[in-house]
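Handing you this structure, nothing more for now.
For this view, one protein chain was removed and the others were kept in their places.
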Amino acid sequence: MPRKPSPIRSDIAWSNRTRIVVRGKSLPDELIGRIDLGHFAYLQLTGRMPTAEQARAFNAILVTLVEHGLTPSALAARLTYAGAPESLQAAVAAGLCGLGSVFVGSMENAARLLHEALPGGPAGADLPAIARTIAERYRAEGRILPGVGHPIHKPVDPRAPRLFQVAEECGLAGGYVALMKLVAAEAERLSGKSLPINATGAIGALCCELGFPWKVVRGFGVMARAVGLVGHILEESEHPIATELWLRTDAEATAHLREPD
Amino acid sequence: MPRKPSPIRSDIAWSNRTRIVVRGKSLPDELIGRIDLGHFAYLQLTGRMPTAEQARAFNAILVTLVEHGLTPSALAARLTYAGAPESLQAAVAAGLCGLGSVFVGSMENAARLLHEALPGGPAGADLPAIARTIAERYRAEGRILPGVGHPIHKPVDPRAPRLFQVAEECGLAGGYVALMKLVAAEAERLSGKSLPINATGAIGALCCELGFPWKVVRGFGVMARAVGLVGHILEESEHPIATELWLRTDAEATAHLREPD
Amino acid sequence: MPRKPSPIRSDIAWSNRTRIVVRGKSLPDELIGRIDLGHFAYLQLTGRMPTAEQARAFNAILVTLVEHGLTPSALAARLTYAGAPESLQAAVAAGLCGLGSVFVGSMENAARLLHEALPGGPAGADLPAIARTIAERYRAEGRILPGVGHPIHKPVDPRAPRLFQVAEECGLAGGYVALMKLVAAEAERLSGKSLPINATGAIGALCCELGFPWKVVRGFGVMARAVGLVGHILEESEHPIATELWLRTDAEATAHLREPD
Partner (left out) sequence: MPRKPSPIRSDIAWSNRTRIVVRGKSLPDELIGRIDLGHFAYLQLTGRMPTAEQARAFNAILVTLVEHGLTPSALAARLTYAGAPESLQAAVAAGLCGLGSVFVGSMENAARLLHEALPGGPAGADLPAIARTIAERYRAEGRILPGVGHPIHKPVDPRAPRLFQVAEECGLAGGYVALMKLVAAEAERLSGKSLPINATGAIGALCCELGFPWKVVRGFGVMARAVGLVGHILEESEHPIATELWLRTDAEATAHLREPD
């Protein structure tokens, strides 16, 4: 008995001979030249045009995530470009493949923590009590709280206060931001150590304020980093480092095995 | 004799305990909350802050490239997500891998054509004569001119006039834009067919006006499409089509081979 | 205070002007023309040459995983190739990106289950008691046992008995294989439903018999599927389906949005 097909449907975009429409807006008439890339990202993801404040806050998140120096992701992109300079897109793809649990997981986990702590949203919730429960549970289970502390940026990750300031200015410093701050304060109190909120905690909270599901938060890191990686590849094409990195690493790593020629 | 190591150097970004600096600007103080993602992309790539006009024109290019419906790239991302929903970044990467010669090549080729036609820049060049030579050469060699005509959008690709309008408003409708228009007009005259400039031709010209090397132009498609693909993956997570697509395709494609159970 | 560098070291391969050595073997003299690809894979991963039986069993695992028709992975590779035919490697990469929790997770989970059930190895373990505990725990927690049952291949996944037969012939039907069979029998008994071991259960057990850590088991799917995907791309280059798939899908998915030209 043959399988009955299910319908295939997408609500993002359509075009015909004369029109190109994205999320119900005419691309040439209403979008090109009128909104910026971060603004469009919000529309693409939510189906709604952001307010000026939402667009500003969302751009602030994305701008935070574009560039972090010669990270493993940037190195992977450059090493890939060295072998396939005709496939710039594949070099970016290689760099994105590593944006997993280690580097963007914390942002995703912070958003998830806040979402799950406030299943009905922040209105009417006893935020201090919830924060205490969370901090105590993580401590009892010996787990690391997502979004607080930083191995390098001490005593404070300077991106976090700036993101909270932008949130404030945009009217987006609501219950999720408050809860994130309370959780960090409780964790500090319990541990006796300085545990300021880091960039991933601030971004996680802001993503909740903007209404994004936690599962897509990783995607913000991905789209921002795509921008950053194109920059690294352009620099690699002009001032390459990949071959030097390869030759040095191979020589050092196998010195204990090598025999003379 | 051991190889003498060459230095490894990058001029994009650095950070220490208290500071994060990209292209000489403090990320928290000068960038987050002050500029949008397209603006940052220009800074990341060129090392210079764009003027308001440059930022607007560059965002217009990127906005044009985000979304084109259920393209092969979007389908590849969705099919990948269906198998590895825990690796959203790998689904975006898979979608980007196909942005090669067929889909973004035309934009790159248009930029290259204009760059190579004006090696010293447009100042003082006899644009009509150069346009005639180009159109005649392509015709004589039976090659397709990049950036003109479109299989679907007829008689006019509506993105192209809009992009040229933005270029005009931003003071960026210079010699490269003029040459692109002259080349298309010559090609129309020679072929006797309507050959309006398409989006890739307009973008190629605008990229030249903004001073980008043609080799990086493909990267604009990559960064914009990364935004679009995250949108497709979010929709796939809520209203999936990948499994249906798989089952239908496999059933149809192998019907001629299958034996009854 | 500058960081003290740690050493970088790899034990896989080295070469100089006249020699190329992999895992201590001369590539030209001891490997090329003497062993097959699956055999080499075992050497590459373990640092040891397999016995003839180990090589046969390992090749059997890999052969099982090469090809499954027009899977999401094969479709993603073909759609990617359609956009970037000059980057065959990126099309394979796109196809591999989806080999995640949904499609290869079961194999990995089966291997992990067996490893964790026998932390000291199978010698002297009370396998029937362990199997009962496992089946009861999964049932109590409402979790699906990895490696048993199959949505399509009923009543039996024909790959599983064949893999067990090969294991038997190769002297590799030891305690892990026995435990996998006992677990499946217990699960059948508890559920009252037919729950035969599927290919992923058989492969998981065989990987344990061969001594592989469960974390690398997914890699066997990846290396085998790379072979399969090159086959799909070759067929796509000769008898393409990607563009048809794209046009059909886009037309159907957006029919509810489209307006007449």
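Order of writing sets the labels: A, B and C. Residues in every chain begin at 1.
Here is the rule we use: contacts are C-beta pairs under 8 Å (C-beta built on N, C-alpha and C of every residue); 3 or more make two chains touch, one makes a residue touch a chain.
Remember, it's a predicted structure, so these values are computed and weren't measured experimentally.
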{"item": "Selected residue (touches chain absent from view) among C:P28, C:P128 or C:G171", "value": "C:P28"}
{"item": "Sole residue of C:L163, C:V183 or C:C207 that reaches the chain not shown, by the stated touch rule", "value": "C:L163"}
{"item": "Chain not shown, touching residues in subunit B", "value": "7-11, 13-14, 16-19, 21, 84, 86-87, 89-90, 93-94, 97, 249, 252-254, 256-261"}
{"item": "Where the unshown chain meets subunit C, residue by residue", "value": "2-3, 5-6, 8-20, 22, 27-29, 31-33, 35-41, 44-45, 55-56, 59-60, 62-64, 66-70, 87-90, 92-94, 96-100, 104, 152-154, 156, 158-159, 161-163, 165-166, 169, 213, 215-216, 218-224, 226-228, 230-235, 237, 239, 241, 244-245, 247-248, 251"}
{"item": "Footprint left on subunit A by the chain that the document does not show", "value": "69-73, 75-76, 79-87, 90-91, 93-95, 97-103, 241-243, 245-246, 249-250, 253-254"}
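As a working rule, only the chains that are shown with their structure count from here on.
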{"item": "Copies subunit A and subunit C touch via same or different residues, half shared test", "value": "same"}
{"item": "Chain pair with the most C-beta contacts", "value": "A-B"}
{"item": "Interchain centroid distance [CA atoms averaged], subunit A/subunit B, Å", "value": "22"}
{"item": "Subunit A and subunit C: spacing of chain centres that average the CA atoms, whole Å", "value": "30"}
{"item": "Where subunit A touches two or more other chains at once, by residue number", "value": "8-11, 13-14, 16-19, 87, 89-90, 93-94, 97"}
